[in-house]
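Note that one protein chain of the assembly has been removed; the remaining protein chains are unaltered in position.
Letters are used for the chains, namely A, B and C, taken in the order the chains are written, and counting of residues starts over at 1 for each.
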Amino acid sequence: MENRKLRGGMIGGGIGSFIGPVHRMAAIMDGQAEYVCGAFSSDPKKSKKSGKTLYLNPSRVYTDYKEMLKKEASLPSDQKIDFVSIVTPNVFHFDMARVFLEAGVNVVCDKPMTMTLAEAKKLKSIVEKSGKVFALTYTYTGYPMVKQARYMVRQGLLGKINKVVVEYPQGWLANRLEGKGSSLSIWRMDPKMAGAAGCIGDIGTHAENLARYITGLEVEKLCADLTHFIPGNRLEDDGSILVNYKGDVKGSISASQISTGEENGLNIRIYGTKLGLYWNQENPNYLVIKSPEGYSTTYSKGNPILCQDTQSASRLPFGHPEGFIEAMANIYLAVFKAIRAGSTSGCDYPTVDDGVTGMAFIETVLTSAASDKKWVRMLK
Amino acid sequence: MENRKLRGGMIGGGIGSFIGPVHRMAAIMDGQAEYVCGAFSSDPKKSKKSGKTLYLNPSRVYTDYKEMLKKEASLPSDQKIDFVSIVTPNVFHFDMARVFLEAGVNVVCDKPMTMTLAEAKKLKSIVEKSGKVFALTYTYTGYPMVKQARYMVRQGLLGKINKVVVEYPQGWLANRLEGKGSSLSIWRMDPKMAGAAGCIGDIGTHAENLARYITGLEVEKLCADLTHFIPGNRLEDDGSILVNYKGDVKGSISASQISTGEENGLNIRIYGTKLGLYWNQENPNYLVIKSPEGYSTTYSKGNPILCQDTQSASRLPFGHPEGFIEAMANIYLAVFKAIRAGSTSGCDYPTVDDGVTGMAFIETVLTSAASDKKWVRMLK
Amino acid sequence: MENRKLRGGMIGGGIGSFIGPVHRMAAIMDGQAEYVCGAFSSDPKKSKKSGKTLYLNPSRVYTDYKEMLKKEASLPSDQKIDFVSIVTPNVFHFDMARVFLEAGVNVVCDKPMTMTLAEAKKLKSIVEKSGKVFALTYTYTGYPMVKQARYMVRQGLLGKINKVVVEYPQGWLANRLEGKGSSLSIWRMDPKMAGAAGCIGDIGTHAENLARYITGLEVEKLCADLTHFIPGNRLEDDGSILVNYKGDVKGSISASQISTGEENGLNIRIYGTKLGLYWNQENPNYLVIKSPEGYSTTYSKGNPILCQDTQSASRLPFGHPEGFIEAMANIYLAVFKAIRAGSTSGCDYPTVDDGVTGMAFIETVLTSAASDKKWVRMLK
Partner (left out) sequence: MENRKLRGGMIGGGIGSFIGPVHRMAAIMDGQAEYVCGAFSSDPKKSKKSGKTLYLNPSRVYTDYKEMLKKEASLPSDQKIDFVSIVTPNVFHFDMARVFLEAGVNVVCDKPMTMTLAEAKKLKSIVEKSGKVFALTYTYTGYPMVKQARYMVRQGLLGKINKVVVEYPQGWLANRLEGKGSSLSIWRMDPKMAGAAGCIGDIGTHAENLARYITGLEVEKLCADLTHFIPGNRLEDDGSILVNYKGDVKGSISASQISTGEENGLNIRIYGTKLGLYWNQENPNYLVIKSPEGYSTTYSKGNPILCQDTQSASRLPFGHPEGFIEAMANIYLAVFKAIRAGSTSGCDYPTVDDGVTGMAFIETVLTSAASDKKWVRMLK
């Protein structure tokens, strides 16, 4: 591939969006790519205005992803996009990803991947047939110290893993408990847009994915208790799940949007026969290793003592905090590396397989929540 | 009652014991009581030696609690003991408490209270018949900031409670995972001494008790997953429990002795419709209240802004740390107040009712762990 | 100005540089600017290679800033650069800034601004004559919660300020104490490249600037104790300074590169008659306000309760960490706003005046360190 920045398009993410700008900052901050087109909204005015604030050529700002695909396909090859970022509500992910993959465009897609497990499996075969890069933004796996955790667990430094506790408490819907509204929340609480799960789909999948990324453990069976506390909510806003992982490992996963006063408290604890481990997303540049001998060790990012993947995932020396945008930028860098190389080998980003497992997890949790039986086996 | 220090006896707690000295320091530090006799060990040499290090009259050092009861009963009334502290393995609690209560001696007993729920109920009627003080050392409820948490929840400052998460991770058995021994652990892992439960009896009951002390919530039904990770362990060393409290409150309780690198990490989070709350036993002088408005407030002990019970439970000004011994001393102070007053009214210590609930909790958890059904109702 | 990204050039910051990439990421991440040219190194190979990794047109990659200025000036106006980022050792700052300002190019320059106070004053008149934007990257003032601190102090919420404690401990030179080398450190320890000060110039000025940014306080007189612990070091690597600010405010500033095990621990505490304040660069998304009533309040970024400047300086919702790059990007955004508006009014970035004060601070500290008198008045 010639020596140039990659060209991207975006679907969704117009003015007022939370995740759209994050994708854009993450994709461009390392100077490896630029956005050249987008369908930022189905509202023409909004999409146009979004394109203008991004200094895009107005002719490459669309209202419909199919129109975008068609028009962009007709451009000369030195203008064509290399990848598209899909940052819409869940309901649209599948078809958007499908058409761009089939047109030979690499895809970065927000999670959860699809509306159903069946759809997820279909998408998997589409990705495989396409030969294109498909990445899912399980952003938290992009943090340097998560990679260090993965390294230490995979190297066996913790011994045999016995127990994994992952929590994802948020409290942003708490005001709705008190009957106050919040427009931000609308589509995530609408089954037609978000799918059959609420907080389990939105954040529970992050928790499952984080544990699996670090440990490699697969859920064997689980037992879920889901609740919707918010009056009128059709989807669960809180869930606690007992988990049995394969290999005689016990665990629990919890996710909540009504944990009043919590912000974005994803955290994980892993206990092995030799050491314990703790990482917390809100203080992401540190990793705590707990010894049974009476001390704990806090590693901080940016130091040569860390594994190569962790060092590579950090842009700044120690003591200079990095955050969520940089974590997502690490996923984009891995995607760009794969696109430039024409091969995904050695490129560390969440894949369509992670998306399939995520959808299987969601459906298993929903099945368990509706069941009187204690254990439900993980769906495949 | 005349103006004098109260006189106490101790059963168990000889040289090498962990909890015996804690009871002694807690009972005497405020200058309200002194120990005058004890049966510190069934080994005569050990009991004698223990008595000597405590500067006791050798004639009042025994090897058997029944002998102690008999001999002490024959002493003149200005030498007789006002209370006895029972700090032996669980198997002995019931009978020791019984005989002293029936002899008119007030009792402070370690937890869990008995070996079975049936025994616990019997003890309850014995206590009631005796008219004596019976206190159980659920020590963590003696911390000043736990009392503040209770006050704030009970006053409704958190709004309607939706969710309660209590964890009690320890890692002190981790070395046994690796096949190394630890004499400290012996009786707690022996069903004949400890009862049918391992970590649930030893520390899980603390977790249940702490949540109930603060919130007043009663478990309606639960779903438990227990494990024994340590090779050869006949009792569980790890447990995760989904809990439904009465009043549509969700929760979880976990207890573990194999969480490598954890020390004594009892902690609780409570989420109401208005505020969230966090307290951690290892940093006990602080209470965190989380607001959904974007800030959290950390209250520290020893300040006039706190409720009266919290202020009374603190011996030092702000900024001067207090710890576990002082927490237990608060329980003893409440016991002494009740003994002096001849009435338990307004005396805040854990009672035989807490003991009955604790045993019901243990048996319900064991029932659930053995069941294929998701939910088991709390035994009565 | 037309609707387009701004165009920038860079001097210094080639492969291996720490601060060059930070400027680039900060300048481009918001999609407001792109770099189109640079003189990344005086080594032609290194500069060329750097340009290539940035996908620059090779014809716009230079080895000399004067050559770059001359060639770029000859380009048509729709290619000309709007700003230049100067990220070289201190010795070059003055002349580089001078020539670009005189050529009508806006300048963003690393700190400390110049080699001497005299040079700084000269640069100030050059900036004023030019009418161009000149910004100095006192990056820490770009953090959202630093802006909140400033707001709260300036609004009088802390009452009358009595005391300000700023510390900037680093330990990165510690290995040199033990006789081990570190190439990173070379030019910062060379008076010809760094100027007459070592850690006071490199990080002490950040500390002084942070305190002044938040409180508006000006140093009246100071008393400095400087040390060079590292064998052979010609510049101080540690300094402790007593400060009297105007308005009867006491303070202290310390800076160190030999505080073994510290990373980049800039932190500030401010005590007023009503409240105290604490902020720490290594955990930058939180601001602690301490009440004398027995509680402290921790505000976290991304919440509507914060002042408008703080909210604007944050790109993500609460609970999603932001870091050092985003802090610097906030400075670039303010610069870009000023360039687009053709006016610096309402644009919050560190100016040439901050640079002059910084150099006055450095020279006053050096004067004090060499003096037997207790107090030395701040130079003007």
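Definition applied: contacts are C-beta pairs under 8 Å (C-beta built on N, C-alpha and C of every residue); 3 or more make two chains touch, one makes a residue touch a chain.
Nothing here was measured: the structure is a model prediction, and the numbers come from that model.
Q: In the intact complex, which of the depicted chains does the undisplayed chain touch?
A: Within the full complex, the chain not displayed touches A, B, C.
Q: Which listed residue (C:N90, C:S254 or C:T364) would be found touching the missing chain in the intact complex?
A: The missing chain is touched by C:S254.
Q: Touching the absent chain in the whole complex: find that residue among C:T116, C:T227, C:T298 or C:S312.
A: C:T227
Q: Considering the entire assembly, which residues of chain A contact the chain that has been omitted?
A: 293-300, 302-306, 318
Q: Determine and list the chain B residues touching the chain excluded from the picture.
A: 3-5, 18, 21-22, 24-25, 28-31, 34-35, 52, 54-55, 170, 172, 262-265, 281-285, 300, 302, 315-326
Q: Please output the residues of chain C touching the missing chain, sorted low to high.
A: Looking at chain C, the ones touching the missing chain are residues 158-160, 162-163, 165, 169, 171-172, 174-175, 177-178, 223, 225, 227, 229, 238, 240, 242, 244, 250, 252, 254, 256, 258-262, 269, 271-276, 289-292, 296, 371-375.
Definition applied: only the chains that are shown with their structure count from here on.
Q: Counting only C-alpha atoms to place each centre, which chain is farthest from chain A?
A: Looking at centroid distances, B is the chain farthest away.
Q: Could you state the distance in Å from the CA-based centre of chain A to that of chain C?
A: Going by mean C-alpha positions, chain A sits 34 Å from chain C.
Q: Approximately how many whole Å separate the CA-defined centres of chain B and chain C?
A: Once rounded, the distance between the two centres reads 55 Å.
Q: Could you put a whole-Å number on the gap between the CA centroids of chain A and chain B?
A: Here chain A and chain B have centroids separated by 43 Å.
Q: Give the residues of chain A touching no fewer than two other chains, as numbers and ranges.
A: Each of 172, 262 in chain A touches at least two other chains.
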